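Each remark here refers to the structure printed beneath this line.
Of the protein chains in this complex, all but one are displayed in their positions.
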Amino acid sequence: MVSRKAWIWAYIAAGATYIATLMVVSSSGGAGALLYAAFTFASFAVIVGVGQMFVVTLGPGNVDLSIPASMTLAATLSLKFMATDGSLVVPGLAIAIGVGLGCGLFNFSLIMLLRIPPIIATLSSSFLFQSLAIWSNRGLRIKPPEVLADFSTGGTFGIPNAAWVALLVSVLAWCVLEKAIAGRWILATGQNKRAARLGGVPVNAVRFGVYVSCAVLAGVAGFMLASFSGGANLNMGTEYMLMSIAVVVIGGSSIAGGNSNVPGIWAAALFMFLIVSMLNSYGLGAGVRLMLTGLIIVSVVVLASKRGRRV
Amino acid sequence: MIGTQKVPIITLADVGVSFGAVKALNDVELTILPGECVGVVGHNGAGKSTLVNVINGRLSSTRGDVSYDGEQSAADFRNALLARNAGIRSVFQELSLCPNLTVLENYRIPYRNMPRRAWRRNAASAVRASLDAVFPGNAIDPYSVVDDLPIADRQMVEIAIAFSRRDIDARLVILDEPTSSLDGAIADQLLAYIKKFCADGGSIIFISHMMGEIFDVASRIVVMKDGFITQDNDARHFTRDGLVDAMGHVVPDTAEVTGAKRRQEFGPEVLRMENGLNARQGEVVGLAGLAGHGQAEALAQCFLARTSDWSASRDPAVVFVAGDRSRDGVMPLWSIMRNLSLQTLVEFSRTFLVDRKAERKVADEWHRKIGIKTDDLENPILSLSGGNQQKVLFSRALASSAPIVVMDDPMRGVDVGTKKEVYRMIRAEAEKGRTFLWYSTETDEILECDRVFVFRDSEIAAELQGDQITEENMLRASFEMQEAGQ
Amino acid sequence: DTSEKKIALSNNYAGNSWRQAMLESWGKVAYMAIEDGHVAAADAFTTSENQATEQAAQIQNMILQGYDAIVVNAASPTAINGAVKEACDAGITVVSFDGIVTEPCAWRIAVDFKQMGRDQVKYLAERYPEGGNLLEIRGLAGVFVDDEISAGIHEEVANTEFKIVGSVHGDWAQDVAQKAVAGILPSLPEIKAVVTQGGDGYGAAQAFAAADRPTPTIVMGNRRDELDWWKEQKDENGYETTSLSIAPGVSTLAFWVAQQVLDGKEVPKDLTVPFLRVDQDTLEEILAETPVGSVANVEYSLDDAKSLIESAK
């Protein structure tokens, strides 16, 4: 079992990588710029990571592989709808959220009604979402409205706007998990679904809420990412499949469910960005970079673990 | 026995075990000779399971010496091996079969040096032989998967495996609450077998909260209290009341506890199920019959039909007390407090946030009321002894305001003192108008009920009321159709 | 006469605008060719994931379905050789394009990716004879095209005053490229130019803008949003660069080559198509022809194919 404060290690790892990168930063403003960039890009990982965390907390076998496809579909449909028209930003966001809702509902009904194991259910639905995205827009890249692009690439009080959004999302998630009844229910369901049901937990509502909110967060992340990077791609978000799982687990959540951690997600997201920057900055090739990434992830996890086991 | 030159199978000298600050065992001196049947009694958390784990070598004692067959050994991890070679075998309090394997495959697991040739056939016949010897007339197929067996069958399998033939003969078999999910008839078969086993020179350590069973089989009784062995004497020196006193549970044994105080007046009918099961307000309804005859299913159905998968109610219609703790009750990663408050979260919280103060209040109240043996409710639930975990589950349900309480063999592993306390609480709650549905494998508990439904083959075979509620009537109703069918 | 022949397109990926344009071009030419009675069928198949193993299975299925020719855009130049060989052995004509295969029995319509890398650097060397620092954005590690373009770039850089100070993998995905560039920028000195593999230019430009660094000369990859951005910059401050990529319409060329082979024509095994290049002065013209959100494209007719085959002999 990973210890309760496992995320300390993720922060240490992120900090160490940051410092190691700074060693080769040339310009004076480089340190700040790196941090700014790290927060910007970590934000997207945090938003999807929070959703994935809720899903993972539901217990073994629960993971949402449809995040990239939901992101793409939400981004494609909303950007197509807005068609660079700045006055349609709010309905555009509503569409992204609506698409997320739809994707989550679809996933949940596969899991609940057809009782398909979540990994496979979400994998299958991701193919369907991908097809929908292709069908709806044929891969055409439509620019986001000016205001939206400005917002998502800009910053407030020296912090990227994307990070503000992610911060809001993670504070909400933290409250749900630590303070709210719903959080207790999620944790209970993750440890022992049957016992939770017999203990008065509305397990279906819990699972419904978790899958739907994960997909909605993916929709929002897709919307923001598309606004940030100048349009929706069919292959946008591909890397967020592994990324979302990685930030959850490196961040110190027990994958067996029942024990989650929001601050750790931030650390892990920053770490995942900084490690790539560090290895790129040191001019290492892709092979070495991937290898070291893997080794560092494993070491962090091993270090964060408690020695020994219960009798 | 005095004068014979028997070598003790195991000797514990001044043994102590601590879990951090908790001293689970203190200054334990114990010697077990061949042919002895030692009954171990004690309140929940007295250290019985810990003692067992020291004897079978799974726990290293923090202090003192353990010697097998008279040979001294340092307390270390090799003890498990020594114990095995000395012919010591255990049936643990928490069932330890692999549910995904067949019965015969489970036989293979404790059998270290099993000959590999045609092992399936050999294993099947060994398990069969042992099952037949311990539980004559059972119909358990060695090829069936454990998961498909009812809990009573599983317990029978585990006991049979412990007594089965292997390369090293069983000399000391430790049974930690082996009868907790067996019904009376099957338990009697086990007791008879134990007597025979001891008469043939084997030894038994028998842990139980059923005083009747202890007096039935034990040649010697060891009383434990708070980690100490307080008495260790020939069984003849104890009386039932004396034993309960020795365990030191201070429960006022007032008259109102007994079944004689059964009420006759009840409120309107609050529950009726398709199979005819019904209950009135303020009534304690028992579900009896042989284990695995559909009582648990009926209870689950009653609970599930009256609660929702989709919403939690501030005033739930029914709450559930689990007997199979690890499967149906305990949240293993959580603290005692969180486990205790799960059911009532929506009841004591006014908003969608958890009201921590109210939670603490509820937990403290029940900690006191039901005597959960811990000094900090923030401790993990798994640090509690089995019986104390059960108390937490009890509190979880009783803390709720639900008018109907469904109990699935809830006293599994609860000590005598606490049982009485719980009976009293159930009575008091019933007086206040709560209705209880109570499935139990213990006749004593069924006798506490106002009305009893006897189950057979998932149907109600008899409804007993008032003076009809006797052990004899229940047994007759349980067996009737089986005999007719044969 | 090929009017009874059936041609299949085996495509390994449909997840970007280039591939979508490629499929669209194929669809157009297939429709016309069937209308005109050139072939009986020209079906397109796409695998669900960009994986050689899946594509190999797809090709095996096409063999079973009795196609006379298979046009392949391969996930790997070597990993589907087994399946391609099986197709050839079954008497099927295999024509590969863009992602070509090395199996000798197949035809290859290749773009010289190495040359594409070299041309980028050559253009930059003309602009900046004094050299400077280069940032290289690569594609997906372990993939043939990535390796070729990168090799071309590095070879040519050796002949110039340029120095590659940073190299990142953008996985040919806009958001990944942007992220990678943003991550490495703080550690880089002033960048004179960025060499890319197509589709990453706009992301790079955004990353530079976000880091408040002067915009270097970014070689573009013919995507409409890249061209748009270039046009914008050009109108604003006379920004100059070049843009080059393989045209998605090369699928139509592959189609006609397959048709010609089926027709019994003698066609050399290796054909080369030029890549489509957009320059400072052709920018407006090509921009006008490129649909919003898509890629600059040229499609080939039967006559184009015939003349290309002639010239290759």
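Lettered A, B and C in written order, each chain numbered from 1.
Everything below uses one rule, namely that a residue touches a chain if its C-beta (ideal position, glycine included) is under 8 Å from a C-beta of that chain, and two chains touch if they have at least 3 such contacts.
Simple rule for what comes next: contacts and distances are computed from a predicted model.
J.: Among "Heme exporter protein C", "Arabinose import ATP-binding protein AraG", "Dihydroorotate dehydrogenase B (NAD(+)), electron transfer subunit" or "ABC transporter permease", go ahead and choose the protein name stored in UniProt for the chain not displayed.
T.: Options "Heme exporter protein C", "Arabinose import ATP-binding protein AraG", "Dihydroorotate dehydrogenase B (NAD(+)), electron transfer subunit" or "ABC transporter permease" considered; the missing chain's recorded name is "ABC transporter permease".
J.: As a test of the contact rule: which chains in view would the missing one touch?
T.: Per the touch rule above, the missing chain touches A, B, C.
J.: Which residue, B:Lys23, B:Lys48 or B:Arg108, contacts the hidden chain when the whole complex is considered?
T.: Only one of B:Lys23, B:Lys48 or B:Arg108 touches the chain omitted from view, namely B:Arg108.
J.: For the full complex, which residue in B:Val7, B:Leu81, B:Ala199 or B:Ala305 touches the chain that was left out?
T.: B:Leu81
J.: Which one, A:Ala14, A:Val50, A:Val89 or A:Leu110, makes contact with the chain that was left out?
T.: Counting the whole complex, the residue in contact with the absent chain is A:Leu110.
J.: Which candidate, A:Thr57, A:Ser78 or A:Ser126, sits in contact with the chain we can't see?
T.: The missing chain is touched by A:Ser126.
J.: Tell me, which residues in chain C touch the chain that this view leaves out?
T.: Here the touching residues of chain C are 11, 14, 23, 27, 43-46, 48-49, 51-54, 56-58, 60-66, 76-83, 85-86, 140-144, 146-148.
J.: Residue by residue, what part of chain B touches the chain that was omitted?
T.: Given the touch definition above, chain B has residues 58, 80-81, 84, 90, 92, 96-101, 105-106, 108-110, 112, 114, 116, 119-120, 144-145, 147-148, 300, 304, 309 touching the missing chain.
J.: Using the document's contact rule, name the residues of chain A that touch the chain not shown here.
T.: So the residues of chain A touching the missing chain come out as 1-2, 60-61, 65, 110, 114-117, 119-121, 123-128, 130-132, 134-135, 193-194, 197-198, 203, 242, 245-246, 249-250, 254-256, 285-298, 301-302, 305-307, 309.
We adopt the following convention: only the chains that are shown with their structure count from here on.
J.: Given which chains touch which, is the overall layout a line, a ring, a star, complete, or other?
T.: Its topology is that of a line.
J.: Mean of the CA atoms for each chain, then the mean for all of them together: which chain is nearest?
T.: A
J.: Using only Cα atoms to place each chain's centre, name the chain farthest from chain C.
T.: Measuring from the centre of chain C, the most distant chain centre belongs to B.
J.: Just how far, in Å, is the C-alpha centre of chain C from the one of chain B?
T.: Between these chains, centre-to-centre, one finds 71 Å.
J.: Could you tell me the distance, in whole angstrom, between the mean C-alpha positions of chain A and chain B?
T.: 45
J.: Going by the touch rule set out above, which residues of chain A reach two or more other chains?
T.: Counting only residues that touch two or more other chains, chain A contributes none.
J.: Can you tell me which residues of chain C touch two or more of the remaining chains?
T.: Chain C, residues with two or more chain partners: not present.
J.: Enumerate the contact residues on chain B facing chain A in the complex.
T.: Against chain A, the touching part of chain B is residues 53, 58-59, 300, 303-304, 307-312, 316, 319-320, 322, 327-334, 338, 342-343, 345-346, 349, 352-354, 382, 396, 400.
J.: Under the stated contact criterion, what part of chain A meets chain B in this complex?
T.: So the residues of chain A in touch with chain B come to 1, 175, 179-185, 187-188, 191-192, 194-205, 208, 254, 258-259, 310-311.
J.: Under the definition above, what is the set of chain C residues touching chain A in their complex?
T.: That would be residues 14-17, 19-21, 24, 48, 138, 141-142, 166-169, 171-176, 178-180, 182-189, 202-203, 206, 209-212, 223-225, 228, 291-294 of chain C.
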